[in-house]
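As you look at this complex, bear in mind that one protein chain is not there, while each of the others sits in place.
Chains: A and B, in written order; residue numbering restarts at 1 for each.
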Amino acid sequence: MVRGGRVSGWATGWATGWRTGWVACAAVFLVIGVLTGGGCTKKEAAKGDTYPVGLVFDVGGIGDKSFNDAAYAGLLRARDQLGIRFEYFEPGEGTDREAALRLLASGSSKIILGVGFLFTDDIETVAREYPEKLFACVDYTWTEGKQVPANLVGLKFREEEGSFLVGAIAGLVSQSGTVGFVGGMDIPLIHKFEAGYHAGVLSVRPDAKVIISYAGVTGDAFKNPAKGKELALAQIDAGADVIFHASGSTGLGVFEAVRARNKLAIGVDSDQSAVAPDHCLTSMVKQVDVAVFDAISRARDGTFAGGILSEGLKEGGVDYVFNEGNARWITPPIRARVEALRKEIVEGRVTVSSGR
Amino acid sequence: MTSLWHGPRGRWAKCFRKGRGGPAGDRAALRVPDRGLDASDQGRGLNAGLRATARNALILSAGPVVLSVGLGLLLAAVAVRALGTSPSEFYSRLFTGTLGSVYGFSQVLFKATPLLFTGLAVATAFRARLFNIGAEGQMVVGGFAMAWVGFAGPVLPIPLGLLLALAAGAFAGAAWGAIPGLIRARTGGSEVIVTIMLNFIAVALVNWLLVTRFALPETVRTAEVHASAWLPRFSDHVGALRGSPLNGALGLGILLAVVLHVVLGRTVFGFSLRVLGEGATQARYAGLPVGRLIVQAMLLSGALAGLAGSSFILGYKRYYEGDFSSGAGFTGIAVALLARNRPLFLIPSAIFFGVLSYGGLVVNSIVPRELLEVLQAVILLLFIVFDRLLQRLPLRPRWGQAPSGDPAVPATGETP
Partner (left out) sequence: MIGLATAFVAQVLRISVPYALAATGGAFSERGGVINIGLEGIILAGAFGTAAGTLATGSPWLGVLFGVGAGILIAALHAAITVGAKADQILSGLALNLLVLGGTRGLLRLLYDSSSNSPRFEGFAPLAYVARFTGDAAVPGGAAATGPGAPFEGLLLLVGHPLFLLGAGGIILAQVLLFGTGFGLSLRAAGDGPRALDGAGISVSRVRAAGVLLSGVFGGAAGAWLALEQHMFTDGMSGGRGYIALAAMIVGKWRPLAGATACLLFGAAEALQMRVPSGVIPTQFLQMLPYVVTILALAGWIGRSTAPARLGEPYDREEGR
């Protein structure tokens, strides 16, 4: 065994590792500095006796340009119009959901909102423990015979109704007679979108072909744009020229696919025309922002009532987007046809099935 | 098959040289941990030189921990400052939120519980220098088995139901852990890669079972397990813990840590694992059944990881939910590392990571949660670097040939 370095210069530095080790440390510091320095974030300043609100976001968090952003928009509007202050959490992992709700409940917040169906069990538990606080859960899962705590409102949407209308639009606009659906996670909540859309397409075009794909079976399926893009491209290859997505930020990939091939996509939750202005046929908007805003507003006014709040076309909880931007595709005859369908659903002459 | 273990070649022989008092003395000397020194050696009145070596050994084993954690927290303070928040507010929030109240500390312990199990799993395999990166997959498989036995199995009297569920979890985890063990023993295929691959397979497989067969409508979770299989939640008995998810799994984890302390430190099996860790060739010379030991180590490791889900599945939610593991299998590697693979040290190490994990939520309203994720990674990086650097100080034990590597940081990826 040879002891001690005998090679000189640069190579020794590497070989002995002493110096390089410290260089490594220095480099680690540097990277950390870069990663964490850079900027400044400020949370909402708490001032006065404004009404305190707490909110916990779903997988994907702020900036998904879809579901979470809609909830955030409602929160911001409540701040601007109702003068509330808020605190929010973006939990990183499953067990954090309940802990985050609990932190808010034990703090000053008077109403606490959970955004996403995954919160259902957690928010029920916490609501029972803090009867003096109010709770709201967006996309609450309610099963037959379940008792909802009096201080909890479960906000549900009849997504199948809005999806039915965008399905009809897709069926009428499509030239190829083949349209697509890209779902996020393969779960009953998303099946509602699929079922409504499918029925809507067939209602105006019984011979149409609907290609259905799902991005996955875990929560990550809502944040996988690469998968969304490939799924949409596969559908386009198979002839689809209009694709509806219900997949959170995975849908951003669907928009990339229709951009690349000059086809049309239908957005979800929020008006997504800003994502791809020339390729967004319409969006199935789910008024999550309105629901969040209303829940906060009712809590502040003291008109809060627990239970289930189900909103569909009739209540304005879901809708499709029509404006100058997409009038080039949704021509007056198409619009008239879709409005007629809406009327039938609102008046209860047509019921849209929520399961496949 | 040549030995490709990057084991300290001389240490094995050196250990033999040290023991002079017949078989019993041999055993005492051979039980020597990382630095070739044991507390019991000190008690036997060694000379001053050896005592100095003992001090050096302490520096070598505790130094990297202190330095990396200290420097990591310092760096975090700098980063917090750069983010425009006062570091003192950050740390006071972090520590009062996690350690300053009974409830907060119980949340920390709850976070630490699965880490303790996965840390034990990693540490056990590490004894034999097997790198079990598959604790995550073993935990998922074990957790699902536990839940399945819990809700689909027979309703048994109180302790039996729980024992059956735990046994199911341990068994499934062990089976999952045995695969890389068998491949390693038979063909020498790297357990590192096999365990990584098995993590993905476990998640997909369990997900398929969940989605196609066992999920309740409109959810991604199974039915609740029978009450007979529940681990008690402490909040049911202690008022101050209202709402805390902390449960009996913590006690189970601590118990296992103590048991493993004995098994790894004072039994022939534990000793054999360590010999194996020193190098397969040496172990073979010593007449040990290398292949069988590898499989046994991975079985035990997998069983421990398989039990990691008990806190969530039998104590907290009492059902299986997709994504319940939240990376505990990977954090367990860091936990074992900082504890230097000693079962009892795993308890404080797991608590430390519990503080960082729950702390991320506590300080979420003043700094981004990502900061604490980065902090964990930084501490880990600093630790492995310092661990090597300190060994280059002129501190190492002076007898025989200098050990070249620390068992806590083995070189792995050895191949046939």
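Please note the rule applied: a contact is a pair of C-beta atoms (placed from the backbone, for glycine too) under 8 Å apart; a residue touches a chain by one contact, two chains touch by 3 or more.
In this text the structure is predicted, and so the values were computed from the model without any measurement.
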item: Visible contact partners (per top-of-document touch definition) of the missing chain; value: A, B
item: Among A:Glu256, A:Asp271 or A:Glu311, residue touching the chain not depicted; value: A:Glu256
item: Residue of A:Phe193, A:Tyr214 or A:Phe293 in touch with the missing chain, whole complex considered; value: A:Tyr214
item: Chain not shown: contacting residue from A:Leu75, A:Val242 or A:Ile345; value: A:Val242
item: Contacting the left-out chain in the complete assembly, out of B:Leu231, B:Leu273 or B:Leu389; value: B:Leu389
item: In subunit A, positions touching the absent partner; value: 1-5, 7, 10-11, 14-15, 17, 20-21, 23-24, 27-28, 31, 35-36, 38-39, 41, 60-65, 68, 90, 173-176, 186, 212-214, 216-217, 220, 223-226, 229-231, 233-234, 236-239, 241-242, 249, 252-253, 256, 258-264, 275, 278-279
item: Where the unshown chain meets subunit B, residue by residue; value: 4, 6, 9, 131, 133, 179, 183, 186-187, 189-190, 192-194, 196-198, 200-201, 204-205, 207-208, 211-212, 330, 333-334, 337, 368, 370-371, 373-374, 376-378, 380-381, 384-385, 387-389, 404, 409-416
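The criterion applied here is as follows: only the chains that are shown with their structure count from here on.
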item: In the complex, subunit B residues that touch subunit A; value: 75, 78-79, 82-84, 107, 110-111, 203, 207-208, 211, 216-221, 242-243, 245, 312, 316-317, 321-324, 326-327, 358, 360-362, 364-369, 371, 373-374, 378, 381-382, 385, 388-389, 392, 401
item: Subunit B-facing residues of subunit A, complex; value: 1, 16-18, 21-22, 24-25, 28-29, 32-33, 35-43, 87-96, 98-100, 102-103, 117-118, 120-121, 126, 129, 141, 143, 185-189, 217-219
